[in-house]
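Here the structure is laid out as structure tokens; the discussion comes afterwards.
All protein chains but one are shown in place.
Letters A and B mark the chains as written, and numbering starts fresh at 1 in each.
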Amino acid sequence: MNYLLHILVILEIYILLALSANQKVGLSGLLTLAQAVFYGVGAYATAITITKFGFTYWLALPSAILTCMLSALLFSFVAGKVREFYFSLATLALQIIFFSVVYNWISVTRGSYGITGISNPEISGLNINTPGSFALFGGVWVLVVILFYVWFLKTPLCRLIQATRDDEIEVLSLGKNPKYYKKISIILSSIVAGIAGSIYATYTTYIDPTSFTLDESILILSIVLIGGAGRIIGPITGAAIYILLPEFLKFLQLPEGIAANMRMILFGLLLVLIVRFKPKGIFGKYLIQ
Amino acid sequence: MAIGFTYIFRVTRVFHIAHGGVYVAGAVALWWMLSKTNNWAVAVLFAITVTAIMIWLIEKAIYLPINKRQSNQSILLVASLGLYVAIVNTLALLFGNEDKIIGNSISGSFVIGNIILTKVQLIQVAFGIIATATVTVILKLSKSNLTFQSISDNESISKVLGINTEKERLKVFISGSMLALIAAILKTIEVGVNPQSGMNITLSASVVAILVSRLNILLIIAFAIALTLLQNSVEWFLNAQWKDGITFLILLLVILFRTEGIISYNLRKDTV
Partner (left out) sequence: MSELLEIENLNKSFDGVAAVKDVSFSMSKKSIVLITGENGAGKTTLFNLITGLDKPLKGKIIFNGNNIETKSALQISQLGIIRLYQRPRLFKNLMVWENLVSAVHNNSGNSFASLIFKSKVARQEDKMLKKKANALLAKFGLQDLSNQTAGELSYGQQKLISFCMIAMNGTQLALLDEPFAGLNPSTIEQISSMILQMRNEGITFLIIEHNINKALAIADIHIEMKEGAIKIINDIATT
């Protein structure tokens, strides 16, 4: 039972990450290879404020969100400078630079040793420390974010964010600043990823740089592309496929070691096949070209 | 590696991360055949065959169809990433994640003054020079470079001018992969190979590919050497983990401020 709940918490974290990436990929058309950076910034900001400054979760979370927003500004500077392929490439570079910094800035991040002893969140004196309560806690966050997007997708602002994705020059000639819409989108995306990071840090109580690598970013992007970018259902489906795939493989009685590799093989192939044959993804609205 | 990657990137538009997968696959193929037969000639031949078939399949089944759809380069990048993940994990599944060392008989070293060179390093240098020299000569003699350059500049016009772009693309992929194989073999006899070891070298090669926008072998070599020197000095003065960070910081700055690459001859502003 605890194992199932653990899977559920991880699934919730990935749903949040996928939704955050969808904000960039689906709504703004920015194929980012650095979504794990914001996940990492959120997790590290939470961990550091809790362990070093003794913040409670409810103080650490806003500081994590704030840090994420600040990094998002740097990111939107990059997005304003380069487009499409070179944007993806620039995010790849940012991702690797981020990892390098986290790994080497030992005085702050403790490098490869990681940060231990991150306390669990508390709600009115109730300590959230069992998988069950965490699953509920994560579930509430997922619900909040989904509800936000149900509302947000219908707003004129979101429409213009998508308009900017479709044709930046036209947005400009209609008298609106495309950079503003990109910036809003990137900031929103980084906030959601930061929340996912803060949940992850307080759930595992231990983080190290290997959770926020280029591989992780590739994974998050793949989840969105496979599920389909644009709508809410797509990223959720993608996350579910990724998390439940190994369980399914175990069900086929494959040994653990083989299942782990099989999962990545299938996921990699699925990504290639989707890009090759069904560029909209399983539930996508927006055709990625 | 850098030459292969640059040519592939500039001619076919594919930011070929799966190059790292091909690199590792070639090395593992060599290692496997060598452990079965203990015969270098057979093993090398086998590795060449495996690499060639693999890249042929990748191009025909994935890259070419996507390219025909006039997709954005990012999509090719994503496809390549997916391929890389699939290849690396297949290798890990079949042969395990640990280092595969080729038991070599080429031990021993030379001492020249203060410098100690192992025999393996000498072989690496020798083969490296021979391989790049061969490629340079072939490109010169066959005038392929001109063809590649024209495809790189404008694929559709090249097609109209009667260049068989599909054939030329395949040529580039296969020769690029052969270079990767040579690099892989040379690296493997020194330190062995594991499924993950293709990524770093490919990323370094990709930095060169972005920096050099003209298909000029000497330029690519010069940049590759400069990058390696830089990486090694970073490793020496700071530590190994900063290496990637610094390399990609340079790449990022170049992308941000000069998308056309440092050396570029035709920066023409597109008319709206």
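Annotations for the structure displayed:
Just so it is clear, a contact is a pair of C-beta atoms (placed from the backbone, for glycine too) under 8 Å apart; a residue touches a chain by one contact, two chains touch by 3 or more.
Note that the coordinates shown come from a computational prediction; the quantities given were computed from them, not determined experimentally.
Taking the complete complex into account, A:L174 is the one of A:L4, A:L73, A:I123 or A:L174 that touches the chain left out.
Of the options A:I184, A:I241 or A:L270, the residue whose C-beta touches the omitted chain is A:I184. Against the chain not shown here, chain A presents residues 155-157, 159-160, 162-163, 165-167, 169-177, 184, 230, 285-287.
We take it that only the chains that are shown with their structure count from here on.
Chain centres here are Cα means. That of chain A falls 31 Å from that of chain B. Remark: chain A residues 31, 78, 81-82, 84-90, 92-94, 96-97, 99-101, 103-104, 218, 221-222, 225, 258, 261-262, 264-265, 267-272, 275-276, 279, 288-289 touch chain B in the complex.
Here chain B touches chain A in the complex through residues 15, 61-62, 65-66, 69-75, 77-79, 81-90, 92-93, 203, 210, 238-239, 241-242, 244-249, 251-252, 255-256, 259, going by the rule given at the top.
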